[in-house]
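The next block holds one structure in the form of structure tokens; read it before the comments.
Some chains omitted; the rest stay in position.
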Amino acid sequence: MDKKNKSRKKKQRLKIPKAGSSPGVVYIDENSLKPVITVHKINETTYETRELSNLNQITQLLADKNFTFWIEIKGFGSPELFETLNRELHVNRLILEDITRSYQRPKLEEYDDYVFAVSRMLLLDEDKNLENEQLSFILTDNALITLQENYSDCFGPVIQRLKVGKGNIRVAGSSYIMYALMDIIVDKYFEILSIWSEDLDLLEDRLFDKPDKSFMFDVQLIKRNLINIRRVAWPERDKLNDMLRSDSHLITEQTRPFIRDAYDHCIQIIDIVESLKEISASNIDMYLSIISNRMNEIMKVLTIISSIFIPLTFIAGVYGMNFAKEDPVTHKFMPYNMPELYASHGYLYTMVIMVIIAILQVIYFWRKGWFK
Amino acid sequence: MDKKNKSRKKKQRLKIPKAGSSPGVVYIDENSLKPVITVHKINETTYETRELSNLNQITQLLADKNFTFWIEIKGFGSPELFETLNRELHVNRLILEDITRSYQRPKLEEYDDYVFAVSRMLLLDEDKNLENEQLSFILTDNALITLQENYSDCFGPVIQRLKVGKGNIRVAGSSYIMYALMDIIVDKYFEILSIWSEDLDLLEDRLFDKPDKSFMFDVQLIKRNLINIRRVAWPERDKLNDMLRSDSHLITEQTRPFIRDAYDHCIQIIDIVESLKEISASNIDMYLSIISNRMNEIMKVLTIISSIFIPLTFIAGVYGMNFAKEDPVTHKFMPYNMPELYASHGYLYTMVIMVIIAILQVIYFWRKGWFK
């Protein structure tokens, strides 16, 4: 296990929300990023974006019902931001808490004036670590406000489509833009899964060669990532289903077939995750059986060598013994009171017997299939 | 693990859809095959087929309500094809996307004018690799359009029945033909399962002989294939159930009992897959216990041989030691200051003791049941 893997591992750890204080209180860290507010002003013929420094003018801005607005807020480092949302758009304090305590599962909450939704964006950083970021949506009749804690996103293709203006992205209203963002997020899951699927394939190839100890760590890392995706994909599916069955007028009829499409994608995600999990489990089984087999092989080598040579060494030891006798005539001690030692071809015979013993054992082990 | 297996393995890998761009866009690869369009024109007395070069005349063609049409489209290498479907038959763009991004799970979607359905065809190529191909259906009142990416299919028996004209295949309308195709696809699953079931039986026979390392790979390969079939069969079952309960007039009352029959078949498939999975799991358990037992046997051999000969070698070693003493008279060193060595039958006694030790050990191991 090299250092790098170890650090990767660390980052994947489970985030657990801190116990909050009073409910409905926005939770802003001293490390929170300065908010960047981008307004996308969209109608059939035009698409323009500009940056806002705060949301004070938002009510006036949204009053122009000829346009659809997408207000993108990145970074939470400003309590006034949330105060404005509460004051101007009457966004419930509990929702503001949910937005800032960014451990929410994907969910949908419908209110009279707006719909609140949460998606979880999965991004891979350059070390293939999974970043799991919350994206909150506030949907009104002609506006979509998205809020996220950090600056990184995966909205490129949607903005591209807004610029180009093909399809119905400019004309289908705010709920369609919400769908488009949710869809791009779910599509991102496919991308990530396809990377891990390839990793898993590479791992599997290693099984056919000589998998070493790091194999298990690598499989478990993938398995952990799959668990993380599954934790996100299941409630995402429920959320999309809630959107399909929602009777809020804010989610337009025109958008619903597209939501169904995203819902189908989400089911495919879950499907793939489950399959990849089963494949990981299979690979672990395989690896363990490979270890066991390897053990058997090691033991076979030891047993064959020991079984052949230990008895032979014993024989050699016997004829290395020094039994002696006193010569009755000279009263000298004549060495080696062991008749075999003086047999004329004793040495030859002994060697032959040793070879025979060795051959018999080889035949025995061969028959047992130990040389395969 | 031989090369061939390795390549087979590779091909079985999970396909993960690429993240799409804008929704409702047909996804045509540069490698897409040139479309081949076959029209089957059917009524009670006649059955004729011909090839079309494009679908431009399709509205006119289908206007003849005296016939049932089955339009078979193979190969997607023509964007105009899909434009025509959209223009002439008003097929939703999201559906066209579903048709061309061929990773859909089996599903049923009902619209006012037509019904859209997806089945997944499983075919085995000559190396027993599972090909998993999507077949899309568009059902209108007097026509069935089927679309698939590649040329291979399993529709032979249906075309044969159309030619012969027995039964109600010519008279029961387009939804019956859709049923017949879905049924032949599900029947194909039986065929594939029966091949794997036999493979599993052969594997099981190997368990009674001497299973080697490739056993685990082979079982896992089957298990992987079973996972793939299950991924297809479950949503297929749901789709058939949706068709049964559908209130679309396009699925005729006459066809429903047959759909129920296909539904029953699909439940049997799932049943068999689950049973085969349990059998694979059992076989893996067996194999692992066989490895463990083999290990025990190897160790027994080593232990028996070592335990018998190591102590004997020690004894031989003792009497090979060179303790000596100085002769008080001659001041010469007389070798072997070890009384046993000069005992008159020392060597004999030693050998007898060694044999006794060996026999005692053999008896001990025998009693422990190690020779069984």
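Chains here go by letter, A and B, matching the order in which they are written, and residues are numbered from 1 within each.
Definition applied: a contact is a pair of C-beta atoms (placed from the backbone, for glycine too) under 8 Å apart; a residue touches a chain by one contact, two chains touch by 3 or more.
All values reported here derive from a predicted model rather than from experimental measurement.
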Problem set entry | Whole-assembly copy number, given 2 chains displayed | 5
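Here, only the chains that are shown with their structure count from here on.
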Exercise. Okay, in this complex, where on chain B does chain A touch?
Worked result: 1, 6, 9-10, 13-14, 16-24, 92, 94, 97-98, 103-105, 107, 210, 212-213, 216-217, 220, 223-224, 227-228, 231, 284, 287-288, 291-292, 294-295, 298-299, 301-302, 305-306, 309-310, 312-313, 316-317, 319-322, 334-336, 338, 341-342, 344, 346-347, 350-351
Exercise. Given the complex with chain B, which residues does chain A contribute to the contact?
Worked result: 157, 161, 166-167, 169, 180, 183-184, 187-188, 190-191, 193-194, 197, 201, 204, 208, 257-258, 261, 264-265, 267-268, 271-272, 275-276, 278-279, 282, 285-286, 289-290, 292-293, 295-296, 299-300, 302-303, 306-307, 310-311, 313-314, 317-318, 320-326, 333, 335, 337-338, 369-370, 372
